[in-house]
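Here it is, the structure in full.
This view holds just a subset of the chains, kept in their places.
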Amino acid sequence: MIEYPEIDRYASLDSPMHRFDPRAKIIAFLFLIFSIVIIPELKIVIIGLFFAIFLLILSRIPLSFVLGHLKWVALFVLSLYVMLAFTFPGKEIAKFYFLSITAEGLYTGSLITLRAFSAVILIFPMIGTMRFDTMIKALDKLKVPNILVQMLMFTYRYIFVFMDEFQRIGTAMRSRGFKLRTTLYALRTIGKAMGMLFVRSYERAERVYRAMHSRGYTGNPKTLVEFEIRRRDYILAVSIIGFAVSLHIISFFLP
Amino acid sequence: MVHISDGVLSLPVLAAGWAITIALMAAAICWSKRRRTSAEEIPKLSVVTAAFFVASLIHIPVGPTSVHLILSGLVGVILGILAYPAIFIGLVLQFFLFQHGGITTIGINTVVMGVPALISYGIFKAGNKLGFSRKGVSEGIFGAIAGGLAVALAVLFLVICLLTTGKGFSGVASLVAVAHIPIILIEAAVVGSVVAFLVKVKPELIPLGGARK
Amino acid sequence: MKREAITVRNLCYAYPDGTIALEDVNMAVYEGERVAIVGPNGAGKTTFLLHLNGILRGCDGQVEVFGKSVGEVKKEEIIKDVGIVFQDPDDQLFMPTIFDDLAFGPINLGLKEEEVRERVKKALLTLGLSSYENRCPHHLSYGEKKKASLAAVMSMEPRILVLDEPTANLDPRSRAELIGIIKELNEREGITIIIATHDVNAIPELVDRVYVLNKRVIAEGTSHKIFSDVEVLRENNLEVPEVFKLFEVLRCFGYNCEELPLSIDEAVEHLTRTVEINGGHLHLHIHEHTHEAVRKLKSKYEHHLSNLRMKEEGAQTNGTKRSG
């Protein structure tokens, strides 16, 4: 069984991050993420990482949930780390047979890894603290082009449609004895089944769209949540942005 | 690995990625508005985008490891110009939901995958001009070319990005390129067969296919 | 005379792949009526219902809702009036929780939060789903989903309720309850009801009038009229309700009457009346034609046996072919 991508599973908790106005939250966090990933200094990146962890703890999202999601990132980033460590030209500090690890490789690798982890960790206090449809509405309010907002919303919804269909076909295939191997037959079958999966998801998506329409959906995302930006939100947003700017000021003055 | 994660690339590359992406998206959206892409096309756009998203979760065993599908060529063939915003949305969701790739790199990643998708569309369109058989065979062949090429070009762009970020990345770049060779082949086969299948079963999805009109 | 709630004139529809689903359909449903649409699998019932609130648009045919032509007035106008419950509940439940799904319609109608919550609560209560409020629709059983999808439409409080196969996959009690709820909605709140269904046992109790649809409208009338027309029934894969069948059996045993009852309630009334007319007594007996009549009756309802026999013959022919 595949797991649903429920990034907003803990959206119903209560924390300063949950109470943060969605629009201000999105802008402040995007600013912070963008600033951290271009910091050239490892030391400053570590400060950024700690700040990210601080915001994560503030959001009360269970750590186990976040760690589960970090698995993927770790896989990708760490493989890059290893590749860089061995291939980056520079001062050699260790050698295995014909492969050698360089100090510059390790430094660049660490820099990249920590930046990436900071960015991913920040995603949780940012979008894990509001429901996905709230985020969609916030994006709409932020004047993101309507076609993109709608595509984001429908794609999100259809991902579940797809995964459901995928799961059903998978169950049906297994119950008739199919096993995924690397034989030509298996690959061709997978190809056919994927085509079918696609057609069926398309048709189902069409029906879902009809159902939404027949319940009054007109293209403007609506939710029960009303946005109201208060002084507290401004203060929080300005301090996050201020922190991001100060990271760069420090790194500029660092030797 | 086609998605570059946060923190790898230098500021100029990131900025250039966003600039190109915003420009192309604006163009695509203007174009669709002019053609009055009505509300009814949103589901089609979104389903294809969702397929693009879910495809990256299907792992096919290759020797000791497994690779996942990319399908950017298929998106190009089906959606045409609008493939670009579709790939953008797909990447946004891949990061938001599964943390694949990165958030600051969405701009450049969209260029890396989206521009080849547009080129694939061009090739498929050219094939259409030559005349399709309506039985799915020639569509399938062109679909395969489009699918394989989309990945090959994406890898090329990726390598260029890595090389411009720093000299030290040449080793990584060549490893990445080699690792993608089997993916190009698998992708060509899968996209080709899916296109051939769709032409037969759901022709309205492949507007360029000969089966309609 | 009552106002027409739905008027359909010369409606036809073909799917993009060329399948013709509807040809020249005409129909009129009056305000406060309950109407069933029956017909074989693939007759175009679902396709027809999708035209009633403008989801599908047929060729030059016209659908009017309370005199407003669908397609000419704004879509919201129609949607406010006509609520459709789809055949497959998976199509209809698209929000992360049941609450959100029920709130979706009212929110889109632009109602205030207070009112939205009230309507959701009411719909949940009506269908006995109060404890499901925060569950995820994907993780329900089929029958539970079916009820939730009805609740999601009820929360919009439409004046016309269109139901596609509402009783399929429901357990018998839920089915009976649903029938009760539909009747209640109609009787107490005056909601016009249109139902596509294969559940012939529910029809007599549930509706006032029946349309037989098979690409076009084949027949129209009260349940009694439709279920007495053996030709129409046979040609449209229909059957009569069990109660009716049983009274046909009783007739073979000498039970005397013109119009046979279709539901248990009618049966009770009918028996009482017949007994009273006959001076408090009723005689059943085996007369000379009983066995013959019963045999005929049985063969009338056992399409499938004749069908299978045909298949066996087919198999033999085939066997010959193969060896030949």
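Each chain gets a letter, A, B and C, in the order it is written, and its residues are counted from 1.
The definition used in the following text is that a contact is a pair of C-beta atoms (placed from the backbone, for glycine too) under 8 Å apart; a residue touches a chain by one contact, two chains touch by 3 or more.
Remember, predicted model here, so these are calculated numbers, not experimental data.
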item: Stoichiometry of the full complex in this file, given that only one copy per chain type appears; value: A x1, B x1, C x2
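Here, only the chains that are shown with their structure count from here on.
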item: Distance between the centres, which are taken as Cα means, of subunit C and subunit A, whole angstrom; value: 46
item: Separation of mean Cα positions, subunit B and subunit A [Å, integer]; value: 20
item: Centre-of-Cα separation between subunit C and subunit B, whole angstrom; value: 46
item: Sequence positions of subunit A contacting 2 or more other chains; value: 157, 208
item: Touch list for subunit A against partner subunit B, complex; value: 2, 5, 7, 30, 33-34, 36-38, 69-70, 72-73, 76-77, 80, 83-84, 86-90, 104-105, 108, 111-116, 118-120, 123, 127, 145, 147-148, 150-152, 154-159, 161-163, 166, 180-182, 187-188, 190-192, 194-196, 198-199, 201-202, 205-206, 208-209, 219
item: Partner subunit A, residues of subunit B touching it in the complex; value: 1, 3, 5-8, 10-11, 14, 25, 29, 32, 37, 39, 42-47, 49-51, 53-54, 57-58, 60-62, 85-86, 88-90, 92-93, 95-100, 102-104, 166-172, 175, 189-190, 193-194, 197-198, 201-202, 205
item: Residues of subunit A that touch subunit C when the two form their complex; value: 4, 131-133, 157, 160, 164, 204, 207-208, 210-218, 222-224, 226
